[in-house]
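Everything below concerns the one structure shown next.
Of the protein chains in this complex, all but one are displayed in their positions.
Here is subunit A:
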Amino acid sequence: MLQITGVSRRFGDVTALADVSLEIRQGEFFALLGPSGCGKTTLLRILAGFESPDSGAVTLDGEDLLGRPAHRRPVNLMFQSYALFPHMTVARNVAYGLEREKLPKAEVRSRVAEVLEKVGLSAMAGRRPQQLSGGQRQRVALARAIVKRPRLLLLDEPLSALDKKVRAEMQLELKRLQHEVGITFVVVTHDQEEAMSLADRIAVFSAGRVEQVDAPVALYERPRTPFVAGFVGANNIFSGRACSVGLASDGLGVLPGSSDLPDGTPALLAVRPERLRLDGGRDGEGVLKGEVADVSFYGGVSHVSVAVPGRAEPVLAATQGATPIRAGAQVNLSWAAGDGVLVPQ
């Protein structure tokens, strides 16, 4: 439905977007994920019409989007700051976009009432934005954007300004609304948990390039570039060369992993902390041996960091619940070959 082809944008010496191509499908909840300054917001502003690319094309339903000014695009943006009009009530804010379409007054009123009902703010219609809480403002911003029934709704860091509890609530709310209104959502975020839990598919950005586009689970389990392996979730990363049984690592011997990379290719091996097995005791089988440096208990999980001789950073292992292992203990670390993911370097 939305086709982005070879879009590039430079600001002086800085490349914000370098030859980005993406295809976003009808009804999809799509996330652009990356650290700040990776170009994801620039792409969003290009889609909304506030920036134009140096080169490349964007089509929506087969029609060129870039030639149209921002106010004539069937695209709406929910701003990170919400950008609610402070001199208007909630109802006037939401009605603003419909009034611009010159719709009859009765229809504007009924659609505003309907959307406020949908986001649970009917009682607040007469208030001004500054009289609302952060979560309520966010709902108004959302209502104002979806009331126009755009083909595409863009959300810029939609949850970043909310505190943790409200954020979890809004996350569910966003998913429910997207399902209800059936609009294609493109959300920009630097928060990978947000992207993982919201999106159907995620495009990971780094330095203006798309590193990988995949469903959340695939992205987590099969990172295809070193950046994705390091950025998405916690990972223990070892460098070396690919071999038949995994990775011939630099200084730690052969580590088990699975890949179809040709032998000798420079590669990284990534193992998730929750895939690591910990065994106490001096003897016993283990891929790596080390001494527990630190144990942190988070309630549902505990993180055990293990200092392994020959490796600068500690290896991180996650266990369910509390663990009997204490700092100073000697442990063996092991994992199944299927849990070691090889990424070409």
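Everything below uses one rule, namely that a residue touches a chain if its C-beta (ideal position, glycine included) is under 8 Å from a C-beta of that chain, and two chains touch if they have at least 3 such contacts; residues count from 1.
What we mean here is this: contacts and distances are computed from a predicted model.
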Among "Cytochrome aa3 subunit 2", "MucB/RseB C-terminal domain-containing protein", "Putrescine/spermidine ABC transporter permease" or "General L-amino acid transport system ATP-binding protein", UniProt-listed name of the chain not shown: "Putrescine/spermidine ABC transporter permease"
Residue, one of A:T42, A:N76, A:T189 or A:S302, that touches the chain absent here: A:N76
Residue touching the undisplayed chain, where the options are A:R25, A:R100 or A:R326: A:R100
Residue in contact with the excluded chain [from A:P86, A:P104 or A:G299]: A:P86
Contacting the left-out chain in the complete assembly, out of A:K40, A:R144, A:R201 or A:R272: A:R144
Touch list for subunit A against the chain that is not drawn: 48-50, 69-72, 75-77, 79, 81, 83-87, 96-97, 100-101, 128, 144, 148
